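I have a structure here, written as structure tokens, and I will follow up with some questions on it.
Omission of a single protein chain aside, the complex is shown with its protein chains in their original locations.
Chain nomenclature is as follows: A and B, assigned in order of appearance, with residue numbering initiated at 1 for each chain independently.
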Amino acid sequence: MTEPGLMRIVGLIVARELRLAVRHWDQVVQPLIFFVVVTTLFPLAISPSLNELRNIAPGVVWVAAMLASLLALESLFRPDVEDGTIEQWALSGQPLSLLLLAKTVTHWLLAGLPLVIMAPIVGTALGMPMSVWPVLAGSLALGTGCLSILGGIGAALTVAVRRGSVLLALLVLPLEMPVLIFGARAVDLAMHGEAVAGPLNLLAAMLLLCLALGPFAMSAAMRISLE
Amino acid sequence: MAEFFRMGGYAAYVWSCYGLTLAVLAGNVWLARRELAAQVQRATRRNQASVATGSAVNAS
Partner (left out) sequence: MWLWFYKLASPPYAYAMAARLRPWLLWSALILMAVAAYGGLVLAPPDYQQKDAFRIMYVHVPSAILSLSVYIILAVAAGIGIIWRIKLAHAVAAACAPIGASFTVLALATGSIWGKPMWGTWWEWDPRLTSELIQLFLYLGYMALRSSFDDTQRADRASAILAIVGVVNVPVVKYSVVWWNSLHQGPSISKMAAPSIASPMLWPLLIMLLAFMLYFAAVLCDRIRAEILKRERNASWLNALAAGT
């Protein structure tokens, strides 16, 4: 019997994660509900007037998306480290970086993609015009990819730390600030009818940088946590 | 001389900055010294303990 190819292993991991997610669908939905709840707080705290909310809508949606993505990170690696799955991966001779990337991709499918779909609805509730939908979804799609990888590095570093969730936020949020800047600005520019190619290109560049370097940082961090 | 301390009306800003800097610089030296003293003390105590129990000098 020949060894399964690397792509097949990656596919198997993604399939396994998705199957697990279907079984524990409530855990997948929770960050999404959190996202909606947080965005509801702003009209209550600031003003019900759509004219006022419209100005801060890009920022509100983006900050809420960042926090929701962070919330889902806590369970990214922890269960699999605790039951020894990831230790097996580390010993399997396959590149750990790629296996962890596969897991992060699934994290994005489960935590990032629902936000991308949900954001236009939430944005509309905050007074965003429909014309901004594509930019909002596009910027979130690129941005949440970055957030998942940066968060994955943080999650791998803190997985061995007890009660690491506050620590995780403290480590990851400063690293994610550029993503927030470009993402929220792209939406803001789109709302004022200006060109958005600049910030979107920069977001894409950051995503490529994260994809290129992130997995190595993740696997190095994970090996330390597994010791 | 009084003119010098007045700093052209900016005395509160300028002198508070310099005072703050002095405090941080002194605090850094003090904290580093204290940390070093604490670590030296710990090493000494460990050394005495290992001598007292007659264990090997170099256990590493």
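In this text, a contact is a pair of C-beta atoms (placed from the backbone, for glycine too) under 8 Å apart; a residue touches a chain by one contact, two chains touch by 3 or more.
The structure displayed is predicted, hence computed values, not measured ones.
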Omitted chain's touching partners, listed by label: A, B
Footprint left on chain A by the chain that the document does not show: 150, 153, 157-158, 160-161, 164, 167, 170-171, 173-175, 177-178, 181-182, 185, 202, 206, 213, 217, 220-221, 224-225, 227
Chain B residues touching the omitted chain (full complex): 4, 7-10, 13-14, 16-18, 20-21, 24-25, 27-29, 31-33, 35-36, 38-40, 42-44, 46-48, 50-51, 57-60
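In the analysis below, only the chains that are shown with their structure count from here on.
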Distance between chain centroids, defined by C-alpha means - chain A, chain B (Å): 42
